[in-house]
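A quick write-up on the structure given underneath.
Only one protein chain is missing from this complex, and each of the others stays in its spot.
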Amino acid sequence: MTTIQHISTGRRVKDRMVQGLVYLAFALAVVPLVSVLWLVISNGLARFDMEFLTHSMRNIGARDAGGGAYHAIIGTLEQVLLASVISVPIGLLTAIYLVEYGNGGRLSRAISFFVDVMTGIPSVVAGLFVLAFWILFLGMPYSGFAGAMALSILMMPTVVRSAEEMLRLVPADLREASYALGVPKWRTIVKVVLPTALTGIITGVMLAVARVAGETAPLLLTVFFTDSINNDPFNGPQMGLPLFVFDQAARPNDTAIDRAWTGALTLILIVMLFNLVARLIAWWRSPARGR
Amino acid sequence: MATKVEVREGGPATGRPAPRRTSSEGLFRWLSTGSGIVLLGIMAAIAVFLVSEAVPALRANKSNFFTELTWDPNGGQVFGIAALAFGTVLSSAIALVIATPVAVGVALFISHYAPRRLAAPLGYLIDLLAAVPSVIYGLWGVAFLVPLLKTPSEWLNSTFGWFPLFAGEGAIGGKTMLAGGIVLAIMILPIIAAISREVFLQAPKMNEEAALALGATRWEMIRMAVLPFGRPGVISAAMLGLGRAMGETIAVALIFPATFGISFQILTPQGNSIAANIANGFGEAGDIGRGALIASGLVLFVITLLVNMAARMIINRRKEFMKAGT
Partner (left out) sequence: MSKQIQVSGLDAYYGGHKAIEDVSMTIEPRSITAFIGPSGCGKSTFLRTLNRMHEVIPGARVEGKVLLDGEDLYAATVEPVSVRRMIGMVFQRPNPFPTMSIYENVAAGLRLNGRTSKSEMDGVVEESLKGANLWNEVKDRLSKPGAGLSGGQQQRLCIARAIAVKPQVLLMDEPCSALDPISTLAIEDLMAKLKDDFTIVIVTHNMQQAARVSDRTAFFNLAEQGKPGKVIEMDETSRMFTNPSEKATEDYITGRFG
């Protein structure tokens, strides 16, 4: 006599089927990633040469091969740097307000809510805003700086959220120990809380940078296009690497499409580099926490 | 200890006379509060300046902005949001329908199926999907996905052509709503998966054990103790994904052929969206054209704002519910 009956076939089949579907879903999600990376690498390597990395598109005719994305790379780096310079202080201070001063009051809840909502602002809307405010309303020229402002709007909520999370991880004991020594609150924050959370905050900023470095739409509306090198982000149209890819991809010639792929490869490398640096900092920090 | 603090406070350590405690404290507090207010101000400014720059173009519009299909602000001063808004909603809906089940599957895979040691790296792999820039998805869509979809689209059309979405005569496949929808689905999948994964991981272990102890299989346990618990989280994740899909610009700007009409045929070469139209139309836009694009952006802003706020409210209510529960 068997005491233990088997479960019904129906239940077993259903369980197996769901398991199969779940594994399939994961596979389905990985396929495009592999496919995208493969396509970008295989198509991008053709033009991934020194000329591409050191030359601009100036004086390159519509059907010509050659040319490069140097002007776009410079533009992207400057724009991202400027965006960080704008968004990091504001984002960090906002996070400090939320964690240290807000106390769950009405203002802090409003800010917290709108930071979340802000993460959902379409990047093209951020670009339109800078266009409307900076370029149309104030009459300023298209420039790398205008692009950086649009990017900074996209960076801010990410910076606030990651910094907030890191600041909340700082143990309350540490703050109290500092208060107990008679150190005023703001010095406690600057000298005790921030250094403890610093690597985590840097990780968050790097991830935010990686995100906006690939944004095209806001740049399209604010930095305009140029084929030439413009090292001055405050004056005149600049280029950005995502914009370069978009621009080249929209042209009908194969030489341009090749440049678009190589630009895409360069862009992925830059974005992954930022991501990697962020992860490395996070990784480096975790053993340090034990000390 | 006290002396050490005295020295620091006294200033010699920094070489500068220390400012009075109260004023430094006040200044710092003011700075951080001010930054928060700046953030709120930016949100308000976005609304204000989009409106103020859109109004002149809207005044010059010779047609009804909300019902007009065509977009000819530069020449004929006739433009309307209807076709674009329709395209935005349809392409995002396609994306949502495709992405949500896959994302929930991915989230369950990471939270309850994958071997424990592999779960984190595999989750990171999915996050990488979000790190790929939009423009690259556009490039991939045009070069790889569009040709790939040709045959399945023709099959769908000939087999299920009676179904309005798959209907259409003449050219089938190419740069279609379906292609754009699939690319959008891939782009919003990581965010839906990431949030769903978090809520699934938060499902109380003790309820999962209770289900297992009753003799539930893994799937039955998930249906009893994980999915009911995670439902609000998945709903808000899907809404955040929807907001992302509606605002996504460059990928669909490369894929959609920028047609202006309202058609449910997702297998024929047509499609457009508010965001794609901004990217494609900006280059040749004059004064009224730019204003018209800003007006369309305002509509997009309002729609995504509403979707996002609704999603956030669901999440926040859930947080309070969780606090009350413990």
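For clarity, chains are labelled A and B in written order, and residue numbers in each chain start from 1.
Following the convention adopted for this analysis, a residue touches a chain if its C-beta (ideal position, glycine included) is under 8 Å from a C-beta of that chain, and two chains touch if they have at least 3 such contacts.
Since this is a predicted model, take the numbers as computed values, not measurements.
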_Of B:148, B:165, B:210 or B:310, the residue in touch with the unshown chain_ = B:210
*Write down which of B:229, B:282 or B:301 is the residue touching the left-out chain.*
B:229
*May I ask you to list the residues on chain A that touch the chain which is not drawn?*
2-8, 10-11
_What does the interface between chain B and the hidden chain look like in terms of residue numbers?_
116, 204, 206-207, 209-217, 220, 224-225, 228-229, 325
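Assume only the chains that are shown with their structure count from here on.
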*For chain A paired with chain B, centre-to-centre distance based on mean C-alpha positions, whole Å*: 15
_Can you tell me which positions in chain A touch chain B when the two form their complex?_
7, 11-12, 14-15, 18-19, 21-26, 28-30, 32-33, 35-37, 39-40, 43, 89-94, 96-98, 100-102, 107-108, 110-111, 113-126, 128-129, 131-133, 136-137, 153, 156, 160, 181-187, 189-190, 210-211, 213-217, 220-221, 242, 245-246, 249-250, 260-261, 264, 267-268, 271-272, 275
*asked:* Taking the touch rule as given, give the residues of chain B at its contact with chain A in the complex, in rising order.
replied: 1-2, 5, 8-9, 21, 24-25, 27-29, 31-40, 42-43, 45-46, 49-50, 52-54, 101-106, 108-110, 113-114, 122, 125-126, 128-129, 131-140, 142-144, 186, 189, 193, 215, 217-220, 222, 240, 243-244, 246-250, 253-254, 275, 278-279, 282, 290, 293-294, 297, 300-301, 304-305, 307-309, 311-312, 316
